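Take this structure first; my questions come after.
The complex is shown incomplete by one protein chain, all other protein chains being positioned as in the whole.
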Amino acid sequence: MSEAIARRVEESFARQGLMVHLGAVLHEIRQGLVAIRMPFRPELSQQHGYFHAGATSAIADTAGGYAGFTVFPENSSVLTVEFKLNLLNPAQGDFLEAVGRVVKSGRTLTICQLEVFAHRPDERVPVAIGQQTLMCMAGRPDVPSG
Amino acid sequence: MSEAIARRVEESFARQGLMVHLGAVLHEIRQGLVAIRMPFRPELSQQHGYFHAGATSAIADTAGGYAGFTVFPENSSVLTVEFKLNLLNPAQGDFLEAVGRVVKSGRTLTICQLEVFAHRPDERVPVAIGQQTLMCMAGRPDVPSG
Amino acid sequence: MSEAIARRVEESFARQGLMVHLGAVLHEIRQGLVAIRMPFRPELSQQHGYFHAGATSAIADTAGGYAGFTVFPENSSVLTVEFKLNLLNPAQGDFLEAVGRVVKSGRTLTICQLEVFAHRPDERVPVAIGQQTLMCMAGRPDVPSG
Partner (left out) sequence: MSEAIARRVEESFARQGLMVHLGAVLHEIRQGLVAIRMPFRPELSQQHGYFHAGATSAIADTAGGYAGFTVFPENSSVLTVEFKLNLLNPAQGDFLEAVGRVVKSGRTLTICQLEVFAHRPDERVPVAIGQQTLMCMAGRPDVPSG
């Protein structure tokens, strides 16, 4: 994968106000794969003190979206069409890691698998798995609007 | 629906650090229906300046979860088993409103439909629809852990 | 909706070997809505003697697909991108009715809601709800291949 693609992902990610607000950071960018990490903070919790499923799904969706973005042509942008998430275990740990992986990439649509793990001092627990459909908006560069 | 149930929902929602962090507020609580509103802020945006799908899904999941909670027996808590969201239109507007609605309520599992609308000065645009499976954890009151 | 569209749906449906094999018939065709009925036969059962979820999903997917087809331009064909189904109640009855309904129709993608009901002598029970993403293959008329 070219350096240019990694930079496009980083630059786009940095413009996502929500990722900054949640304290999520890009952890890995490869051809067809992006991983995002998000340390625990009380601001990310649900009512029992674990990571909120909304925070889990936010980084899962984003990891998948940028995984797709790495295989898109230049001057295109990415749109999530839909995603589905099964929550497997309580999202409790020092940080979550979401991994998005391209399974099938077409001209218009790209399908990703999503996984989220909770990292604890001595284990890594799968907390969610998902599937996602992305749309490639060709000819619409991923630049700030306006 | 009893006052006690509405209070249980409000009290539990207030403990969700993420909802506070996103600026989301409970807008309506009825038997089998909960609506949540979330005003736009740059902290909720994706790379083009709209609401991030992760923010959209966070309030959709929460609205459905509490809609289920309104029909659960006392001394129980709610767990999201899975949800699926289709994104219909750019989530652009003054605020989003997520509505969760119980479709089928069983002893163990409850199924909800999820809708999210973007409110703009002169229109209300559907931005997402979803389905969600909830689990009722009977005998585990929804109280702070620890 | 024009007569021509209804005829296109009927003619395409008749070419679906599976619908014939399952004994499914088109029950209603409207702009953005198609209903399919399928009488019970032991050949459609799962291990407890109810309609198999695979039979339920086959007519749900087909109803949605043709609902989308009614809003597509001429000389196009329809492709299911993905669908998700929640099974609500045992699929037991004299016949199932699947209703597909267009929720959002775009140039490339169309989103449908799916519902399946079991008709019993004195009631109509919802057995499944679903969401479906369709793709419009413009310029590829829905004609037999080869």
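When the chains are written out, they are named A, B and C in that same order, and each has its own residue count from 1.
Just so it is clear, contacts are C-beta pairs under 8 Å (C-beta built on N, C-alpha and C of every residue); 3 or more make two chains touch, one makes a residue touch a chain.
The model shown is predicted, which means the values in this text are computed figures rather than measured ones.
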Given that one chain is not shown, which residue among C:Ile5, C:Leu33, C:Ala67 or C:Val81 touches it?
C:Val81
Positions on chain B contacted by the hidden chain, ascending
81-82, 84, 108-109, 131, 133, 135
Using the document's contact rule, name the residues of chain A that touch the chain not shown here.
84, 86, 88-89, 103-104, 111, 113, 126, 129-131, 133
Touching the hidden chain in the full complex, which residues of chain C are there? Just list them.
12-13, 15-22, 41-49, 52-55, 57-59, 61-62, 77, 79-87, 142, 144-146
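Keep in mind that, in the parts below, only the chains that are shown with their structure count from here on.
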Shared interface numbers for chain B and chain C above half of all numbers used, same, or below, different?
same
Go ahead and note the Å separation of the Cα centroids belonging to chain A and chain C.
33
Expected list for chain B, residues touching two or more other chains, is 84, 86
